[in-house]
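Here the complex is missing a single protein chain, while all its other protein chains stay put.
On to subunit A.
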Amino acid sequence: MKPLMLHGHERAITQIKYNREGDLLFSSSKDNKPNVWYSLNGERLGTFNGHQGAVWCIDVDWTTTRLISGGGDNTCRIWDCETGKEIGSIQTKSSVRTCLFSYSGNMALYSTDRAMKNNCEIFIIDVRTVDSSIGEADPILTIPIPSSDTRVSSILWDSLEETIITGHEDGALFQWDIKTGKSIKSVKEHSLLINDMQWNKDGTMFITASKDNTAKLFDALDLTLLKTYKTERPVNSAAISPIFDHVVLGGGQDAMDVTTTSTRVGKFDSRFFHMVFEEEFGRVKGHFGPINSVAFHPDGKSYSSGGEDGYVRVHSFDPPYFEYNFDY
């Protein structure tokens, strides 16, 4: 396959996301401009200019009309996808680490870092009508994370908009009821920071990617651990194929450790595992640094990865991938 290399960022990619149909690919990076691309030919549609610091997270709503982004400049911003104009901006006390639209797009949430004597908090806001006054509006719900030694590092919103699942810095998973703002359940299967969580297609399971060198598959309802995918490097991102029982893991050693440890070719590969048998069956090379974010196209025929090297690579699978049968 001939990947498309999207070179719109000057610094490391932090997150990439497809919209629902998969025709657009959004990318955020540590430079301050999220980008949007046509996934088919890699043409850049535009950049969202306004942030003044690293952009840690992005999300696009169901209808691809609005984009939410949060960054290290202590703001969470909502953008118009068509024009790239900023609709509203919310000032926070510390940097915004995660942000998400709910399935319907009526609500959005974002979480802030534990920093500058502020505890980590999760905010849920009403985004049915967004204008420049959103910064003054009160959030629907605020969930403070009480323990001072953990923060939310990734977040998911279930498709019925009744609960949210948070992954924490210490590897714990919490499920919260958003009516009461109370925690329903928590498990601790990872030993280190959970970098990323992504749903499978029908929202019954999700995969977590952790710094403890594993990715794990959980049941969404009761947070039961189903499968574990082991590697020998921190996993920064994991995604589940919408059409096959495949998962793709992206990772590599921590960016700060790259220069101090020996690099062997093959550590920055995207690694494909069989979802059920937990066995690796394929690798795709390409990035010159750790992969920070991976995403499957909603049709399952291509996937993209964004790396510490600042490139987004869009891969369209070759026919052998679709004919590949896992031996068991």
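FYI, a contact is a pair of C-beta atoms (placed from the backbone, for glycine too) under 8 Å apart; a residue touches a chain by one contact, two chains touch by 3 or more; residues count from 1.
Rule of thumb we're sticking to: contacts and distances are computed from a predicted model.
Student: Name the absent chain as its UniProt record does, using one of the following: "Eukaryotic translation initiation factor 3 subunit G", "E2 ubiquitin-conjugating enzyme", "Trm112p-like protein" or "Ribonuclease P protein subunit p20".
Tutor: "Eukaryotic translation initiation factor 3 subunit G"
Student: Of A:17, A:168 or A:315, which sits in contact with the chain we cannot see?
Tutor: Checking each option in A:17, A:168 or A:315, the one touching the absent chain turns out to be A:315.
Student: In terms of residues, what is the contact footprint of the unshown chain on subunit A?
Tutor: So the residues of subunit A touching the missing chain come out as 1-8, 21, 23-24, 33, 35, 37-38, 40-49, 63-64, 82-85, 272, 279-286, 313, 315, 317-318, 320-321, 324, 326-328.
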